[in-house]
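Removed: one protein chain of the complex. Kept in place: all other protein chains.
Up next is chain A:
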Amino acid sequence: MARQYLRKPPVKHKTRGLRRSIGNRSEIPMNREEDAKQTGSCPSQQDFNSCPICLGPLVQESYLDTCFHKFCYNCIVHWSRVVASKRTRPSSSVKCPLCKTENFSVISGFDGTCFQRHYINQDFENRFTFSKAHKYRLQCYYSEPGIVNDIFDVLRFWKSRKYLQSNVWLHGWLKRELQTLMQEEDVDVVVHHIHGVINSFLRRIEQTHLLKKPAEAKQDNFRTAVFDAAKPFLLARTDRFVNEVELFLASGLNIDAYDAVYMQRLGWNTPGGTTSTKPAEEPSQHVGVVPYLYIFDIDSDGAE
């Protein structure tokens, strides 16, 4: 029954596809690069921005995580359910309708700063969704570094040895931060690791040679330790992450209070403030951080 050579779905260029398939059997399964080239050279803008499933304009643009072909969110989710219902064994992947690449999740709602990720064949209702707080944290990473430096004096934290008091909120704060940056719900292992590194560093500081060193040296050592611990998980965002950890520790505030201060500086009133409502707020209120402007500068995931 199965006929391998006809399995590739069609390319957009109709006449070319036909000639080729009739003319030369070996050329029927066109490879992906070729596909991409053809779609790329496609003169019709509409073709490029339409969903291959409904053929209409993209609604809630979504991408598959491996091949990055785009579809309407509903279309691709429906299709992945149809595929799942046909299988005898549950599978966590779906083949791209265009190129047959195996994909494991659908990426949607990408607005320049954050996105949502839905794993195939997991209950879509029980998925991990980004809360408003996560989104706000991600926005922070797109803002200019140091916008709250004048509020929280990091150096004083080291000089006056504030680190001697343990910070009970650090664990919860780290968890949310790592969930935000790694786009994963289950980050407990990483949280445990980094939390452990920070705590043991702060505890040992009094017993080691660092005690007599100036605050700057302590700070440097701390930054290196956290950086090394977080680097494998956060890649290009590690530097900024270390900054944020230090700021949070220096603030000595709990999570809510810290967020309130941070958001006020960002120009947000509540964690509910979305980017779309932001321009509506009075622009004179503050210098205003427009996260969009920094996307391409700072978002260098994996570029290192």
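The rule we apply is simple: contacts are C-beta pairs under 8 Å (C-beta built on N, C-alpha and C of every residue); 3 or more make two chains touch, one makes a residue touch a chain; residues count from 1.
Convention: contacts and distances are computed from a predicted model.
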Subject >> Protein that the absent chain corresponds to, by UniProt name, given "MICAL-like protein 2", "Ras-related protein Rab-13", "CCZ1/INTU/HSP4 first Longin domain-containing protein" or "E2 ubiquitin-conjugating enzyme" >> reply: "E2 ubiquitin-conjugating enzyme"
Original post:
Which positions on chain A touch the chain that was left off?
Top reply: 1-7, 9-10, 14-15, 17-18, 21-22, 25, 28, 52-56, 75, 78-79, 82, 86, 95, 97-98, 100
